[in-house]
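Of the protein chains in this complex, one is absent; all others appear in place.
On to chain A.
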């Protein structure tokens, strides 16, 4: 099971953090900081895996990938395959790339709720739900359409039907 998904920049600022079991805010912060301090001390060109029992309890592994200014981090337990998780990060990034065409840190910062939407389509309750980025895109776009439609609700009342447009 996937325990957490995190994105943080190379200065350690969290850009997105989702924990699949509830944790109090302070604990979340502690973990984010802990993960960052481990990641930032890793040299280049080493493996993308870490065993971090000390932070997340026994049998916890972490896979991370470093893209430009961002760390993508997945924390999971022994029932997942490390290499596959690495590819899940790849899926996430590919999808984001399609969403934002050439994704960069700013896109993630400024599209906070959309990020969550994308992530929810990929990982659901700690399990991998979907890995086909086309499918993910489809789902996200349907919601985006609604966004656009409902944004205009306040301006143009006629698009009431818009929120049913997703069907």
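FYI, a contact is a pair of C-beta atoms (placed from the backbone, for glycine too) under 8 Å apart; a residue touches a chain by one contact, two chains touch by 3 or more; residues count from 1.
The rule we apply is simple: contacts and distances are computed from a predicted model.
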item	value
Identity of the absent chain, which is to be given by its UniProt protein name, from "Cytochrome c oxidase subunit 2", "AP-4 complex subunit epsilon", "DET1- and DDB1-associated protein 1 domain-containing protein" or "Ubiquitin-fold modifier-conjugating enzyme 1"	"AP-4 complex subunit epsilon"
Contact partner of the left-out chain, one of A:4, A:35, A:50 or A:96	A:50
Hidden partner interface residues of chain A, rising order	1, 13-14, 16-18, 20, 22, 25-26, 28-29, 42-43, 45-51, 53-54, 79, 81-84, 86-88, 90-91, 106-107, 109-114, 116-117, 120, 124-132, 134-135, 139, 142-144, 146-148, 150-151, 153-154, 163-164, 166-167
